[in-house]
Structure formats: structure tokens, C-alpha cells
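For reference, the structure I am asking about is given below.
One protein chain is absent from this view; the other protein chains keep their places.
Moving on, here comes chain A:
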Amino acid sequence: MRNVNRLIISLFVAFMCLPILITLVYSFATEWGKSIFPSGYTFKWYLQLYKDPQFIAAILRSLLLTVVTLGAVLVILVPSIALVAIYLPKYDRFFKPTVLLPYAIPGVVLATGLMRTYTNGFVPLFAVLSGGLFIYSLPFMYQSVRSSLQEIDGARLMEAAEVLGASKVYAFIRILLPNIKIGIMVGSLLTFSAFFGEFQLTNMILGGDFETIRIYMLRVMKVNGHLSSSVVMTYLILLIMVSALIVKVTNINRKRIIVPHDEAALNSNVKRSPANELLNH
């Protein structure tokens, strides 16, 4: 049984890692097509890639698109999810199927719809694309944030903060957000990955006018497979780095965010005060 377990796990790991490993090897290979192993190894594809200003520009464009859209998602969507979950739970039954719509609408349909509606209007196409991507983030963010809210009983925390004198906005920022940050981070990570690697909408709405990393990758793939592999590996490493950064930020040591208290006062042997002294202090 133990061996069977190991075999299953090994197959799974191989299935997940082998394509990445082969792509990695291919990105360093001088040539790999006529024999089982590459004929030699080189850094020249990476050097060629990093010297290409169009590659750097593509990465920056992808980052810009991702960061702007993710920012909008965090500012608009997260409070909306919390608002519905805490104060308007009866509307959750409408919200839930709505956020799952992006799974049902193919990218082509969404892109065509957006283009027909907005291409001859006043809205910049970058904003149209960002808006389209925003819709794609709904399922990731909704599931993550909703689960976090349920886990911490967000409604009760908000009520407790309000009864203690906090405004709704203050309670949301100081109490709710820090306690659902894991959900927000997970949702952000998934959204970031989806946005950064998005191809269909970007290609159809902006295409060559706004070459993102995925469009660049497609163009390079037609020219040179080794170069394309090095783009893939760079893209992967970049995503891992961003993910690690977000996880690191998430795990920053808990800070006391309300009132810094004096340790000496807390640890000193305070004389037991009579009730009236405490209340009339």
C-alpha cells in the first residue's frame, strides 16, 4: 500500500514538474531536436531576451495592466463582497451566481461584446480591457474573501466594533480587513496570475497596440522555440517571486494597531482597585 501511495505521489509530481523541467532545459539548450539530450547548453537565449527592449516593455505593460486592475478589484470588489456578506446577506443568493458568470462566458464572447459596445465610444481601450479583466476576477476574489469572512464571523466582529464606538468604515479598515487579509491575498494571487497571463481579451481588444508578455511570448514562439522557453521560465520565476512577496507581506508579524500600551503599566503590580475607583477614574 505504501509503495502504491509513493507511486501515485511520484506520478503526480512528475506530471506537474516534468513540463517545467523540460522547458527549463530547452531554454538553456543550444539545440535539442535531433537527439535525446540537447547538443549543448548556453545562456545566449536569456541574454538575447533580456537585451530586447520589447521584452522589458511587454513585462512592464503586463504589470501595469495587472496592478491597475487588481487595485480596482481591491478597492471596489472587496468592500462590496463584505457589504453583501455582512449587511445584505439576503442578496448573497443573487451575488453568488453572478460572480460565477465569467466561468460561463467564453473570453471570445466577452471580448466581442466589449469591443462592439466600447470601441467607437469615448472610453479608452485600456480601461475597457481593465474592466473586462475585473469581471474575470470575480470568482477568485469572491470565494476567497467570502470564506475568510465566514471563518472569522465577520458580521459579529463588525457589530462588536460598532457597539464599542467604531464607525462602520473604521471597523472595516481596522478590524475586518486585517482578519480577512489571508483571503484577500489568496484572491489577489489568483487574480494576479490570471491577469498577468491573460491573452484572449488583451489580444482581441488591444492586440499589437499593447503587447503584453503573453502576446510577446506568442510572437517569439514563431521565431525561436528556445527563446520562447526562456520567456516562459522568466514569466514563471516572476510569478513565483510575486507570489512569495505577497505571502511574505501576509505573514508580517501582527502589529498592535489600536493603542500602543505601556508594558510597565500592564506588568506592574497594580493595586486591586475598588469598583468605584475603576469606574470613576
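Here, a contact is a pair of C-beta atoms (placed from the backbone, for glycine too) under 8 Å apart; a residue touches a chain by one contact, two chains touch by 3 or more; residues count from 1.
We take it that contacts and distances are computed from a predicted model.
Chosen from "CoA transferase subunit A", "ABC transporter ATP-binding protein", "Nitrous-oxide reductase" or "Cytochrome bc1 complex cytochrome b subunit", the protein name that UniProt gives for the omitted chain reads "ABC transporter ATP-binding protein".
Screening A:T23, A:S80, A:N179 or A:N224 against the full complex identifies A:N179 as the residue touching the chain left out. Residue in contact with the omitted chain (choice from A:L65, A:A85, A:L157 or A:L201): A:L157. When the omitted chain is restored, the residue from A:P97, A:G165 or A:G208 that touches it is A:G165. Interface residues of chain A with the unshown chain, by the touch rule above, are 90, 152-153, 156-157, 159-167, 170, 175, 178-179, 254, 256-262, 265-268, 270, 272-275, 278-279, 281.
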